[in-house]
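Only one protein chain is missing from this complex, and each of the others stays in its spot.
So, subunit A:
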Amino acid sequence: MSPVLQSSNPGAYTDVTWGQDTTSSPDPVENHTPWKKVLYERQPFPDNYVDKSFLEELRKNIYVRRYSYWAVVFESAVVIHQLCSVCSFSVIWWYMDQDLLSPQKLCGFGLAFTLLGYLIFDAVDKGAGRKESGRTRWRDLKSSLVFVAFTYGFSPVLKTLTESISTDTIYAMSVLMLIGHLVFFDYGANAAVVSNTLSINMAIFASVCLASRLPRSLHAFTMVTFAIQIFALWPSLQRKLRAYTPRTYTCVTFIFAVFSVSGLLSISSVGALLFFLLLISVTFLCPYFLIRLQLFKDNIHGPWDEAEIKEDLSRFLD
């Protein structure tokens, strides 16, 4: 028969005092038989006995990563890039909308930069990536021609597609879509919300919306092409730069940020200031907080955790 419960102290409701001091209660038998953490034996201890080994297997913060400040600052460049992309895209659109920038000019610059980027893309890893994927230049040329032809052909449709929708709705939708693009973009985090396809699609949708408010269909064509360049091609070049030449990448980030802020400055000085502060806080303040808040991490692990299946089990079904 199990012995009676430990004499209930009057303050059975005392606040959390678990830890060492609760083990002081006297053993029913003078330490003859040590308590064992087993259920199949009837032990001469009360059911609510708290042994010294209580919570012995508790582990805290075993998966904590140590961050170094500058490494986190470097990593934040991805976010900066995306913010700047959205910013420059909006600035360019505004210039086009105000007829301060002709579509021919943008088209020309876009083409030049794309070609340059295309060369750098291959030069940076000396063609290793191309060999691996087995993609030929002919195929690249073909797909870009198809894309340009289709966009050009459909640009009058794009231009009139959303004519019946009010401009305010278009603006609201574009803002939402661009925010969505920023949220779902693959910054390298291993999370469920990350979806590259969704992110790119949202950006293209925003560009189609905005393009429809431009004066002519050539404008619309240029705008959509530019969106592809800045939201689809530019990030893949960035990824490669980051992997192979981190220094260049940092420089590019800086130049890009300066370009975007000064572009915004030409439209609105308050907006530029706010954007500048945003960039600064993302680069320097957020990493600082991330590292600071690590100190408060209190993650508990123990035998009660659900076991993780670490191996890849899909191999049995291939």
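Basically, a contact is a pair of C-beta atoms (placed from the backbone, for glycine too) under 8 Å apart; a residue touches a chain by one contact, two chains touch by 3 or more; residues count from 1.
Here is the rule we go by: contacts and distances are computed from a predicted model.
Novice: Would you kindly match the missing chain to its UniProt protein name, picking from "Probable cytosolic iron-sulfur protein assembly protein 1", "ER-derived vesicles protein ERV14", "GPI-anchor transamidase component GPAA1" or "Phosphatidylinositol N-acetylglucosaminyltransferase subunit A"?
Specialist: Going by UniProt, the chain not displayed is called "Phosphatidylinositol N-acetylglucosaminyltransferase subunit A".
Novice: Check each of A:55, A:111 or A:179 against the chain that is not shown and name the one that touches it.
Specialist: A:55
Novice: Of the listed residues A:191, A:270 or A:313, which contacts the missing chain in the full complex?
Specialist: The missing chain is touched by A:313.
Novice: In terms of residues, what is the contact footprint of the unshown chain on subunit A?
Specialist: For subunit A, the residues touching the absent chain are 1-2, 4-6, 8-9, 12-18, 22, 25, 37-40, 42, 46-48, 50, 54-55, 57-58, 299-311, 313, 316-317.
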